[in-house]
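Apart from one protein chain that is not included, each protein chain of the complex appears where it belongs.
Chains: A and B, in written order; residue numbering restarts at 1 for each.
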Amino acid sequence: MWKIIGTGITQAFNQRTIFRKLSFEIKSGESLVLVGPNGSGKTTLIRIVCNLLHPIEGKVEFYYGNETKMAGQLYSSIGMVGPYLQLYNNLTAFENYAFFRKIRGLNVDHGHFKILMKKFGLAGREFDELRTYSSGMLQRMKYVCALLHSPPILILDEPVSNLDESGERIIYDVMEEQKRSNILIFATNNPEEIKFGDKKIRLAV
Amino acid sequence: MKKNQSNKWLAAMKIFTFFWMIFVIIGSLYLTPEAAGFKSTSRVIFYHVPMSWVASLAFLLAAISGILYLRTKKLVYDIWAISSVEIGFLFSILATITGSLWAKVEWGAFWNWDPRETSIVVLLMIYAAYFALRSALESREQKAQISAVYSILAFITVPFLIFVVPRILFTLHPQNPVFTTQTGSIMSPKIKLIFFSSIFGFTLFYYWLLRLRVDLEKIKNNLLAKKRQDNF
Partner (left out) sequence: MIRKSGLLYKSFYILQKDLHQEFRTRYAINAIFLFAITTLVVVSFSIGAAELSQNILSSLLWIIIFFSAMTGLSHVFVREEEQQTADTLKLVAPPVAIYLGKLLFNILLLLGLELILIPLYVVFMDMSVGNLPVFILMIVLGSTGVSAVATIMAAIISRTSAKGALFAVLSFPVMLPVLILSIQGTALAIQGSSISAGMDEIQMLLLFIIVIVTASILLFEFVWIL
(Lines give C-alpha, C1' and ligand atoms only; values in the text may rest on other atoms or scores of the structure.)
Protein backbone atom coordinates (compact mmCIF):
# COMPACT_ATOMS: atom_id res chain seq x y z
CA MET A 1 0.00 0.00 0.00
CA TRP A 2 1.54 3.28 -1.12
CA LYS A 3 0.67 6.69 0.18
CA ILE A 4 1.80 10.12 -0.96
CA ILE A 5 1.34 13.13 1.30
CA GLY A 6 2.05 16.64 0.16
CA THR A 7 2.04 19.36 2.80
CA GLY A 8 2.20 23.12 2.49
CA ILE A 9 3.77 23.17 -0.96
CA THR A 10 4.64 26.66 -2.11
CA GLN A 11 6.49 27.41 -5.30
CA ALA A 12 7.68 30.60 -6.91
CA PHE A 13 9.29 31.34 -10.23
CA ASN A 14 11.27 34.55 -10.47
CA GLN A 15 9.84 35.38 -7.07
CA ARG A 16 6.33 35.23 -8.47
CA THR A 17 4.27 32.87 -6.35
CA ILE A 18 2.67 30.17 -8.47
CA PHE A 19 0.75 28.46 -5.70
CA ARG A 20 0.82 28.69 -1.97
CA LYS A 21 0.42 26.09 0.79
CA LEU A 22 -1.02 23.26 -1.28
CA SER A 23 -1.67 20.00 0.52
CA PHE A 24 -2.97 16.66 -0.65
CA GLU A 25 -3.02 13.03 0.31
CA ILE A 26 -3.44 10.04 -1.94
CA LYS A 27 -3.07 6.31 -1.44
CA SER A 28 -3.16 3.19 -3.55
CA GLY A 29 -6.50 2.71 -5.25
CA GLU A 30 -7.05 6.43 -5.62
CA SER A 31 -6.45 8.95 -8.33
CA LEU A 32 -5.74 12.64 -8.21
CA VAL A 33 -6.37 15.04 -11.03
CA LEU A 34 -4.86 18.51 -11.34
CA VAL A 35 -6.92 20.98 -13.30
CA GLY A 36 -6.47 24.65 -13.99
CA PRO A 37 -5.97 27.08 -16.85
CA ASN A 38 -2.69 27.38 -18.76
CA GLY A 39 0.04 28.85 -16.60
CA SER A 40 -1.61 27.89 -13.33
CA GLY A 41 1.24 25.58 -12.39
CA LYS A 42 -0.10 22.11 -13.17
CA THR A 43 3.17 21.00 -14.65
CA THR A 44 5.13 22.68 -11.87
CA LEU A 45 3.18 20.76 -9.25
CA ILE A 46 3.57 17.50 -11.17
CA ARG A 47 7.31 18.08 -11.30
CA ILE A 48 7.42 18.75 -7.58
CA VAL A 49 5.48 15.58 -6.82
CA CYS A 50 7.99 13.45 -8.69
CA ASN A 51 11.06 15.25 -7.31
CA LEU A 52 12.11 16.92 -10.55
CA LEU A 53 11.85 20.22 -8.73
CA HIS A 54 12.31 21.16 -5.10
CA PRO A 55 9.58 23.50 -3.85
CA ILE A 56 10.72 26.55 -1.94
CA GLU A 57 8.45 25.51 0.94
CA GLY A 58 6.65 22.35 1.92
CA LYS A 59 7.36 18.75 1.08
CA VAL A 60 6.12 15.63 -0.61
CA GLU A 61 6.50 12.40 1.32
CA PHE A 62 6.17 8.85 0.06
CA TYR A 63 5.14 5.96 2.27
CA TYR A 64 5.15 2.28 1.53
CA GLY A 65 3.11 0.83 4.37
CA ASN A 66 4.45 2.78 7.30
CA GLU A 67 7.90 3.09 5.85
CA THR A 68 9.07 6.44 4.48
CA LYS A 69 10.65 6.23 1.06
CA MET A 70 13.26 8.81 0.14
CA ALA A 71 13.52 10.29 -3.34
CA GLY A 72 16.43 8.00 -4.12
CA GLN A 73 14.36 4.88 -3.46
CA LEU A 74 11.61 5.70 -5.89
CA TYR A 75 13.35 5.19 -9.22
CA SER A 76 11.73 1.79 -9.69
CA SER A 77 8.34 2.78 -8.29
CA ILE A 78 7.36 5.82 -10.32
CA GLY A 79 6.32 5.80 -13.93
CA MET A 80 5.81 9.09 -15.65
CA VAL A 81 4.75 10.44 -19.03
CA GLY A 82 4.90 14.11 -19.89
CA PRO A 83 5.59 16.33 -22.86
CA TYR A 84 8.97 17.42 -21.46
CA LEU A 85 10.12 13.86 -20.80
CA GLN A 86 11.63 12.71 -24.05
CA LEU A 87 13.24 9.41 -24.88
CA TYR A 88 16.58 8.95 -26.62
CA ASN A 89 15.86 9.74 -30.24
CA ASN A 90 18.94 8.22 -31.73
CA LEU A 91 18.54 4.93 -29.95
CA THR A 92 16.06 2.27 -31.04
CA ALA A 93 12.96 1.37 -29.08
CA PHE A 94 14.67 -1.75 -27.85
CA GLU A 95 17.78 0.12 -26.77
CA ASN A 96 15.68 2.65 -24.90
CA TYR A 97 13.86 -0.15 -23.15
CA ALA A 98 17.11 -1.94 -22.33
CA PHE A 99 18.63 1.22 -20.86
CA PHE A 100 15.64 2.06 -18.68
CA ARG A 101 15.33 -1.51 -17.52
CA LYS A 102 18.96 -1.62 -16.40
CA ILE A 103 19.20 1.84 -14.90
CA ARG A 104 16.04 1.40 -12.86
CA GLY A 105 17.13 -2.06 -11.78
CA LEU A 106 13.94 -3.70 -12.99
CA ASN A 107 13.21 -7.38 -13.11
CA VAL A 108 11.40 -7.51 -16.42
CA ASP A 109 12.16 -9.67 -19.40
CA HIS A 110 12.03 -9.01 -23.10
CA GLY A 111 8.70 -10.82 -23.32
CA HIS A 112 7.05 -8.18 -21.22
CA PHE A 113 8.50 -5.48 -23.43
CA LYS A 114 7.09 -7.23 -26.50
CA ILE A 115 3.66 -7.47 -24.94
CA LEU A 116 3.68 -3.75 -24.17
CA MET A 117 4.87 -2.85 -27.65
CA LYS A 118 2.02 -4.87 -29.07
CA LYS A 119 -0.50 -3.35 -26.68
CA PHE A 120 0.47 0.13 -27.79
CA GLY A 121 0.45 -0.78 -31.45
CA LEU A 122 4.20 -0.50 -31.96
CA ALA A 123 4.99 -4.15 -32.65
CA GLY A 124 7.47 -4.56 -35.49
CA ARG A 125 9.14 -1.20 -34.85
CA GLU A 126 11.34 -2.38 -31.98
CA PHE A 127 14.59 -1.94 -33.85
CA ASP A 128 13.91 1.42 -35.45
CA GLU A 129 15.50 4.53 -34.06
CA LEU A 130 12.96 6.70 -32.30
CA ARG A 131 13.70 9.66 -34.55
CA THR A 132 11.87 7.81 -37.30
CA TYR A 133 8.73 7.65 -35.14
CA SER A 134 5.80 10.04 -35.52
CA SER A 135 4.87 12.19 -32.54
CA GLY A 136 1.92 9.97 -31.71
CA MET A 137 4.11 6.88 -31.83
CA LEU A 138 6.62 8.61 -29.57
CA GLN A 139 3.86 9.27 -27.06
CA ARG A 140 2.96 5.57 -27.19
CA MET A 141 6.60 4.64 -26.74
CA LYS A 142 6.76 6.85 -23.64
CA TYR A 143 3.98 4.78 -22.15
CA VAL A 144 5.84 1.58 -22.95
CA CYS A 145 8.86 2.87 -21.01
CA ALA A 146 6.76 4.25 -18.16
CA LEU A 147 4.74 1.08 -17.70
CA LEU A 148 7.60 -1.39 -18.03
CA HIS A 149 7.63 -2.14 -14.34
CA SER A 150 3.87 -1.80 -13.71
CA PRO A 151 4.65 1.15 -11.43
CA PRO A 152 2.67 1.51 -8.19
CA ILE A 153 2.71 5.26 -8.86
CA LEU A 154 1.85 6.56 -12.31
CA ILE A 155 2.09 10.26 -13.06
CA LEU A 156 0.80 11.68 -16.32
CA ASP A 157 0.99 15.20 -17.68
CA GLU A 158 -1.43 15.71 -20.57
CA PRO A 159 -2.03 11.97 -20.92
CA VAL A 160 -3.27 11.83 -24.49
CA SER A 161 -1.38 14.63 -26.24
CA ASN A 162 -0.54 13.74 -29.84
CA LEU A 163 -2.59 10.55 -29.73
CA ASP A 164 -5.26 9.41 -32.16
CA GLU A 165 -8.58 7.91 -31.09
CA SER A 166 -7.33 4.36 -30.74
CA GLY A 167 -4.37 5.63 -28.73
CA GLU A 168 -6.69 7.56 -26.45
CA ARG A 169 -8.71 4.46 -25.80
CA ILE A 170 -5.63 2.48 -24.84
CA ILE A 171 -4.55 5.21 -22.43
CA TYR A 172 -7.98 5.44 -20.84
CA ASP A 173 -7.83 1.70 -20.24
CA VAL A 174 -4.41 2.11 -18.67
CA MET A 175 -5.67 4.89 -16.40
CA GLU A 176 -8.75 2.90 -15.40
CA GLU A 177 -6.54 -0.09 -14.62
CA GLN A 178 -4.01 1.99 -12.68
CA LYS A 179 -6.45 3.64 -10.31
CA ARG A 180 -8.05 0.35 -9.40
CA SER A 181 -5.27 -0.73 -7.07
CA ASN A 182 -2.41 1.76 -7.58
CA ILE A 183 -1.85 5.48 -7.49
CA LEU A 184 -2.64 7.65 -10.48
CA ILE A 185 -1.84 11.35 -10.59
CA PHE A 186 -2.48 13.34 -13.74
CA ALA A 187 -2.87 16.86 -15.02
CA THR A 188 -5.34 17.67 -17.73
CA ASN A 189 -8.09 20.06 -18.81
CA ASN A 190 -9.96 17.55 -20.92
CA PRO A 191 -13.42 16.89 -19.36
CA GLU A 192 -13.32 13.32 -20.61
CA GLU A 193 -10.21 12.63 -18.56
CA ILE A 194 -11.09 14.65 -15.48
CA LYS A 195 -13.71 12.05 -14.62
CA PHE A 196 -10.91 9.55 -13.93
CA GLY A 197 -9.89 11.61 -10.92
CA ASP A 198 -11.30 10.70 -7.51
CA LYS A 199 -9.70 13.72 -5.91
CA LYS A 200 -9.19 17.04 -7.54
CA ILE A 201 -6.82 19.95 -7.06
CA ARG A 202 -7.97 23.07 -8.84
CA LEU A 203 -5.20 25.52 -9.51
CA ALA A 204 -5.89 29.14 -10.27
CA VAL A 205 -3.69 31.70 -11.97
CA MET B 1 12.66 48.60 15.32
CA LYS B 2 15.56 46.24 14.83
CA LYS B 3 15.96 47.62 11.34
CA ASN B 4 16.25 51.14 12.69
CA GLN B 5 18.94 50.20 15.13
CA SER B 6 21.02 48.49 12.50
CA ASN B 7 20.63 51.55 10.30
CA LYS B 8 21.89 53.78 13.08
CA TRP B 9 24.80 51.49 13.65
CA LEU B 10 25.61 51.55 9.96
CA ALA B 11 25.47 55.33 9.90
CA ALA B 12 27.84 55.51 12.85
CA MET B 13 30.17 53.11 11.10
CA LYS B 14 30.10 55.24 7.98
CA ILE B 15 31.27 58.33 9.89
CA PHE B 16 33.88 56.33 11.75
CA THR B 17 35.19 54.87 8.47
CA PHE B 18 35.34 58.34 6.94
CA PHE B 19 37.61 59.70 9.66
CA TRP B 20 39.62 56.51 9.83
CA MET B 21 40.35 56.68 6.11
CA ILE B 22 41.37 60.35 6.41
CA PHE B 23 43.84 59.27 9.06
CA VAL B 24 45.12 56.49 6.78
CA ILE B 25 45.52 58.83 3.82
CA ILE B 26 47.39 61.46 5.84
CA GLY B 27 49.42 58.75 7.53
CA SER B 28 50.38 57.10 4.28
CA LEU B 29 51.52 60.36 2.67
CA TYR B 30 53.08 62.33 5.53
CA LEU B 31 53.65 60.24 8.64
CA THR B 32 55.55 57.30 7.21
CA PRO B 33 59.12 57.18 6.01
CA GLU B 34 59.93 55.73 2.61
CA ALA B 35 60.43 51.99 2.65
CA ALA B 36 64.11 51.11 2.70
CA GLY B 37 65.49 50.79 -0.80
CA PHE B 38 62.41 52.22 -2.48
CA LYS B 39 61.33 55.66 -3.57
CA SER B 40 58.17 57.38 -2.47
CA THR B 41 56.27 55.15 -4.89
CA SER B 42 56.33 52.40 -2.27
CA ARG B 43 53.48 54.22 -0.56
CA VAL B 44 51.21 52.46 -3.03
CA ILE B 45 51.24 49.44 -0.73
CA PHE B 46 48.97 51.31 1.67
CA TYR B 47 46.29 51.22 -1.03
CA HIS B 48 47.20 48.41 -3.34
CA VAL B 49 47.54 45.64 -0.78
CA PRO B 50 44.31 46.47 1.10
CA MET B 51 42.48 46.54 -2.24
CA SER B 52 43.74 43.07 -3.12
CA TRP B 53 42.82 41.95 0.38
CA VAL B 54 39.27 43.21 -0.04
CA ALA B 55 39.06 41.59 -3.49
CA SER B 56 39.92 38.21 -1.98
CA LEU B 57 37.77 38.73 1.11
CA ALA B 58 34.78 39.60 -1.06
CA PHE B 59 35.16 36.38 -2.97
CA LEU B 60 35.46 34.38 0.24
CA LEU B 61 32.23 35.95 1.45
CA ALA B 62 30.51 35.13 -1.84
CA ALA B 63 31.53 31.48 -1.54
CA ILE B 64 30.32 31.32 2.08
CA SER B 65 27.03 32.95 1.10
CA GLY B 66 26.81 30.37 -1.67
CA ILE B 67 27.10 27.52 0.81
CA LEU B 68 24.49 29.14 3.05
CA TYR B 69 22.16 29.59 0.10
CA LEU B 70 22.43 25.94 -0.90
CA ARG B 71 21.68 24.88 2.68
CA THR B 72 18.74 27.18 3.31
CA LYS B 73 17.46 28.31 -0.13
CA LYS B 74 16.94 31.78 1.35
CA LEU B 75 17.29 34.40 -1.36
CA VAL B 76 18.87 36.84 1.07
CA TYR B 77 22.12 34.85 0.93
CA ASP B 78 22.19 35.19 -2.81
CA ILE B 79 21.77 38.93 -2.41
CA TRP B 80 24.83 38.91 -0.15
CA ALA B 81 26.74 36.84 -2.68
CA ILE B 82 26.06 38.96 -5.73
CA SER B 83 26.61 42.20 -3.81
CA SER B 84 29.92 40.95 -2.51
CA VAL B 85 31.00 39.81 -5.95
CA GLU B 86 30.18 43.16 -7.51
CA ILE B 87 32.16 45.08 -4.92
CA GLY B 88 34.98 42.56 -5.02
CA PHE B 89 35.19 42.92 -8.78
CA LEU B 90 35.54 46.68 -8.43
CA PHE B 91 38.31 46.29 -5.89
CA SER B 92 40.19 43.73 -7.93
CA ILE B 93 40.18 46.10 -10.89
CA LEU B 94 41.50 48.88 -8.65
CA ALA B 95 44.15 46.56 -7.24
CA THR B 96 45.21 45.56 -10.74
CA ILE B 97 45.50 49.17 -11.89
CA THR B 98 47.42 50.39 -8.85
CA GLY B 99 49.67 47.35 -9.02
CA SER B 100 50.53 47.72 -12.66
CA LEU B 101 51.19 51.46 -12.32
CA TRP B 102 53.65 50.68 -9.58
CA ALA B 103 55.16 47.86 -11.62
CA LYS B 104 55.78 50.30 -14.46
CA VAL B 105 57.70 52.61 -12.13
CA GLU B 106 59.65 49.97 -10.23
CA TRP B 107 60.03 47.07 -12.63
CA GLY B 108 59.87 49.05 -15.86
CA ALA B 109 56.82 47.37 -17.33
CA PHE B 110 53.10 47.51 -16.64
CA TRP B 111 52.82 43.78 -16.74
CA ASN B 112 55.32 41.06 -15.77
CA TRP B 113 53.23 37.96 -15.01
CA ASP B 114 54.68 37.62 -11.59
CA PRO B 115 52.72 35.26 -9.28
CA ARG B 116 50.65 37.97 -7.64
CA GLU B 117 49.72 39.52 -10.95
CA THR B 118 48.72 36.10 -12.22
CA SER B 119 46.55 35.48 -9.17
CA ILE B 120 44.68 38.72 -9.58
CA VAL B 121 44.09 37.97 -13.26
CA VAL B 122 42.64 34.61 -12.33
CA LEU B 123 40.47 36.29 -9.72
CA LEU B 124 39.25 38.80 -12.31
CA MET B 125 38.47 35.95 -14.69
CA ILE B 126 36.50 34.13 -12.01
CA TYR B 127 34.55 37.28 -11.23
CA ALA B 128 33.84 37.88 -14.92
CA ALA B 129 32.78 34.26 -15.41
CA TYR B 130 30.46 34.57 -12.43
CA PHE B 131 28.70 37.56 -14.01
CA ALA B 132 28.50 35.90 -17.40
CA LEU B 133 27.03 32.79 -15.83
CA ARG B 134 24.37 34.73 -13.94
CA SER B 135 23.30 36.66 -16.99
CA ALA B 136 22.88 33.42 -18.94
CA LEU B 137 20.61 31.83 -16.34
CA GLU B 138 16.90 32.45 -16.56
CA SER B 139 15.03 32.43 -13.29
CA ARG B 140 16.05 34.20 -10.12
CA GLU B 141 16.25 30.87 -8.29
CA GLN B 142 18.48 29.35 -10.96
CA LYS B 143 20.82 32.33 -10.83
CA ALA B 144 21.09 31.97 -7.08
CA GLN B 145 21.62 28.25 -6.98
CA ILE B 146 23.91 27.62 -9.92
CA SER B 147 26.10 30.67 -9.35
CA ALA B 148 26.47 29.52 -5.74
CA VAL B 149 27.80 26.20 -7.00
CA TYR B 150 30.23 27.98 -9.30
CA SER B 151 31.55 30.29 -6.63
CA ILE B 152 32.22 27.32 -4.35
CA LEU B 153 33.99 25.39 -7.10
CA ALA B 154 36.09 28.40 -8.03
CA PHE B 155 36.94 29.05 -4.42
CA ILE B 156 38.26 25.58 -3.69
CA THR B 157 40.78 25.90 -6.49
CA VAL B 158 42.34 28.95 -4.85
CA PRO B 159 44.63 26.99 -2.48
CA PHE B 160 45.95 25.09 -5.48
CA LEU B 161 46.68 28.30 -7.33
CA ILE B 162 48.52 29.72 -4.34
CA PHE B 163 50.73 26.67 -4.32
CA VAL B 164 51.06 26.12 -8.05
CA VAL B 165 51.39 29.56 -9.61
CA PRO B 166 54.52 30.78 -7.79
CA ARG B 167 56.25 27.53 -8.67
CA ILE B 168 55.99 27.80 -12.40
CA LEU B 169 56.51 31.54 -12.53
CA PHE B 170 59.40 31.63 -10.11
CA THR B 171 61.49 30.03 -12.81
CA LEU B 172 60.67 32.89 -15.14
CA HIS B 173 61.15 35.68 -12.58
CA PRO B 174 63.83 34.64 -10.14
CA GLN B 175 63.72 37.91 -8.25
CA ASN B 176 60.37 38.86 -6.95
CA PRO B 177 60.28 42.32 -5.40
CA VAL B 178 56.74 42.00 -4.10
CA PHE B 179 57.78 39.58 -1.44
CA THR B 180 60.69 41.65 -0.24
CA THR B 181 58.59 44.74 0.36
CA GLN B 182 56.42 42.77 2.67
CA THR B 183 59.06 41.26 4.89
CA GLY B 184 59.36 42.78 8.31
CA SER B 185 62.86 44.05 7.81
CA ILE B 186 61.77 46.64 5.26
CA MET B 187 58.67 47.68 7.13
CA SER B 188 59.37 50.04 10.01
CA PRO B 189 56.89 50.01 12.94
CA LYS B 190 55.32 53.22 11.66
CA ILE B 191 54.80 51.75 8.22
CA LYS B 192 53.31 48.65 9.79
CA LEU B 193 50.88 50.72 11.84
CA ILE B 194 49.57 52.63 8.85
CA PHE B 195 49.59 49.52 6.68
CA PHE B 196 47.38 47.54 9.02
CA SER B 197 45.21 50.58 9.76
CA SER B 198 44.66 50.84 6.06
CA ILE B 199 43.71 47.19 5.76
CA PHE B 200 41.27 47.68 8.62
CA GLY B 201 39.87 50.86 7.07
CA PHE B 202 39.42 49.27 3.67
CA THR B 203 37.66 46.30 5.25
CA LEU B 204 35.22 48.65 6.99
CA PHE B 205 34.77 50.53 3.74
CA TYR B 206 34.02 47.27 1.96
CA TYR B 207 31.53 46.25 4.63
CA TRP B 208 29.76 49.60 4.39
CA LEU B 209 29.51 49.36 0.60
CA LEU B 210 28.30 45.80 0.92
CA ARG B 211 25.54 46.77 3.32
CA LEU B 212 24.43 49.56 1.02
CA ARG B 213 24.36 47.23 -1.95
CA VAL B 214 22.48 44.53 -0.03
CA ASP B 215 19.88 47.01 1.25
CA LEU B 216 19.44 48.39 -2.23
CA GLU B 217 18.83 44.92 -3.65
CA LYS B 218 16.35 44.13 -0.87
CA ILE B 219 14.43 47.33 -1.56
CA LYS B 220 14.40 46.48 -5.25
CA ASN B 221 13.02 43.03 -4.50
CA ASN B 222 10.36 44.35 -2.16
CA LEU B 223 9.23 46.89 -4.73
CA LEU B 224 9.02 44.17 -7.37
CA ALA B 225 7.00 41.95 -5.08
CA LYS B 226 4.70 44.83 -4.21
CA LYS B 227 4.22 45.71 -7.85
CA ARG B 228 3.22 42.13 -8.60
CA GLN B 229 0.78 42.08 -5.72
CA ASP B 230 -0.85 45.31 -6.84
CA ASN B 231 -1.40 43.80 -10.25
CA PHE B 232 -3.76 41.21 -8.86
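Going forward, a contact is a pair of C-beta atoms (placed from the backbone, for glycine too) under 8 Å apart; a residue touches a chain by one contact, two chains touch by 3 or more.
Small disclaimer: the values here were computed from a predicted structure and weren't measured.
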item: Contact partner of the left-out chain, one of B:152, B:193 or B:224; value: B:152
item: Residue of A:34, A:78, A:93 or A:171 touching the missing chain in the full complex; value: A:78
item: Absent-chain contact - pick from B:137, B:193 or B:214; value: B:137
item: Residue of B:10, B:25, B:70 or B:212 touching the missing chain in the full complex; value: B:70
item: Contact footprint on chain B, counting only the chain that is left out; value: 70, 122, 125-126, 128-129, 132-133, 136-138, 141-142, 145-146, 148-150, 152-154, 156-157, 160-161, 163-165, 167-168
item: Touch residues of chain A, complete complex, unshown partner; value: 47, 50-54, 72, 75, 78, 80, 82, 84-91, 95, 99-100, 102-105, 129
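FYI, only the chains that are shown with their structure count from here on.
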item: Computed distance of Cα centres, chain B from chain A, in Å; value: 49
item: In the complex with chain A, residue positions of chain B that touch it; value: 73, 75, 139-141, 221, 224-225, 228
item: In the complex with chain B, residue positions of chain A that touch it; value: 12-16, 54, 56
